[in-house]
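See structure below.
Only one protein chain is missing; all other protein chains are in place.
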Amino acid sequence: MDILSSYLGQLLIGAAVTLQLAFTSLFFGLALGLLFAACKLSNHVYLRRPVEYFTNLLRGIPEFLIILICYFGLSNLINNHFDAAFEISPFAGGVFALSIVFAAYASEVFRGGFVAIPLGQIEAAKAFGLSRTQLFFYIQLPQAWRISLPSLGNMWQSLLKDTSLVSVVGLEDLLKKAGMAGQFSKQPFVFFMAVAVIYFLFLAISNPVFAYLEKQANRGYHQPRS
Amino acid sequence: MSLFNDYLALLVESGPDILDGLIVTLKLLIGSCLVGFLLSVPLAIARLSEHRGISRLASSYSAIFRGTPLLVQIFIFYYGLSQFEAVRNSPAWLLLNDSFYCGLLVLALNLTAYMAEDIRAGIMAVPAGEKEAGLAYGLTKFQSYRYIIIPRALSIATPVLGNEVICQLKATALVSTITVLDMTGVVRRLSAASYTTDALIIAGVIYALITLLISLIVRVAEHRNTRYLRR
Partner (left out) sequence: MKRSILSSIIAGSLLLTFNAQAEQVVKIGTLSDYAPFEYKDASGKLMGMEIELGDAMCKIMKVKCEYVTMDFDALIPALKARKIDAVLAQMSITDERKKVVDFTDLFTLAPVQYVTKTGAGITENPTTLKGKTVGVQSGTTHESYLKTRLPKAKSGIEMKTYQSLDQSWLDLESGRVNAVLSDTTVAYDWIAKTGKSKGFDFAGKPIIDAEIFGDGTGIAVRKGDPLKTSFNMAIKTVLSDGTFAAENKKVFPFTIAPGK
């Protein structure tokens, strides 16, 4: 047990990196997901079809492989065509990969959310003279958010677990730190178990948070009595 | 054009290796899905058991395997357990020793937890009327499960289970981290040797194609399963 305490500092640093990676990817993933959903709902075929194919492609490739391609491939791309204008760190490569995968799934969830809004509400908003932007932010987004929230909760759990994959491209996150500690101390079991416990705790904390968010999103909304 | 030629040359040169990797990936997928499925039905029933000890045990299993990353589980089973002398001398070592079977085991145990949740949802979604009819006919609990509840639950859960199979295909890529030469393992080696990412992209395309194939198969299966519900 005391071997854990000597490496505790390192593990906590790794855990911080993991959380940083997860929240950053969540932010960009949600933003991109909304963008993709908007494209999928667009009336322009040349916008809809490519995005559909792209998101379907992303959902069919292992996240692990996407992380490898993004980290190594993006670096080569930037190096060959942009003469190393900026470098892709393992963190940046990880955020990029995790965000686009999250966005691919989120786009489908958001699309379902937007489609589920009764058409009458949109017509009423237009009748009231609300602009497109006002319609989006005051009517559509809150309701789509409410409907999407449960699925988004599941996706967040997957995202959090997938952050462990970025350790393979060298990011010194929780799993990598634990691996290094385990190899140095010749006790891999203790450290990997510690990582499992920490991830379990992170996910366990996420559940009540999402329950609260769902409650907030559902306030004032009640099912019509049958 | 030369880009296309590069990929073609890579395919020709390393095609057999990638094919070998693909076969390993498919073996992992089919093996873990079969074992996972066989284990998940009892686990789902255990989750719904009236006996509190059993249902608590089953839900802890689910919580643990769904609440921790698969990669961590793989490392624990492969590197973590091998640390202990007791494990190395036990019969379990026959399985854990080989990286392929160790990976297959972890994939199966992981999938069991997810599938059990889906089947549990399916069981709960079976119309109460059908369950009651079974009891009214005098069937024992075991018989009503075997002939009425489970088949109906599985047919309800087919789309979700199909989704799990697709997720499992993507999960098999993780065993490349414990030296298994599945498709991801093969292309990582090729990519490292050539300092390019062409091999990785080819593998990505192949994975996407297989995903497409599996979703088509699931859709056909679902269609045929619910034939009796349509006119």
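As written, the chain order gives the labels A and B, with residue 1 at the start of each chain.
Everything that follows uses one rule, which is that a residue touches a chain if its C-beta (ideal position, glycine included) is under 8 Å from a C-beta of that chain, and two chains touch if they have at least 3 such contacts.
Just so you know, these numbers come straight off a predicted model, no measurement behind them.
Among B:R56, B:R88 or B:R146, only B:R88 touches the chain that is left out of the view. Interface note for the absent chain: among A:S75, A:Q140 or A:Q157, the touching residue is A:S75. From the options B:Y79, B:Y114 or B:Y145, the residue with contact to the unseen chain in the full assembly is B:Y79. The chain not shown here touches chain B at positions 79, 82-83, 88, 97-99, 177, 179, 188-189, 192-193, 195. With the whole complex as reference, residues 6-7, 9-10, 13, 72, 75-76, 78-79, 84, 87-89, 168-170, 177, 180-181, 183-184, 186, 188 of chain A touch the missing chain.
Rule of thumb we're sticking to: only the chains that are shown with their structure count from here on.
Inter-chain spacing, taken between the CA centroids of chain A and chain B, is 22 Å.
Interface of chain B with chain A (complex): residues 63-64, 67-73, 75-76, 79-81, 83-84, 166, 169-174, 176-177, 184, 188, 191, 196-197, 200-201, 203-204, 207-212. If you check the complex, the residues on chain A that touch chain B are 56-57, 59-66, 68-69, 72-73, 76, 161-165, 167-168, 175, 179, 182, 186-189, 192-193, 195-196, 199-200, 203-204.
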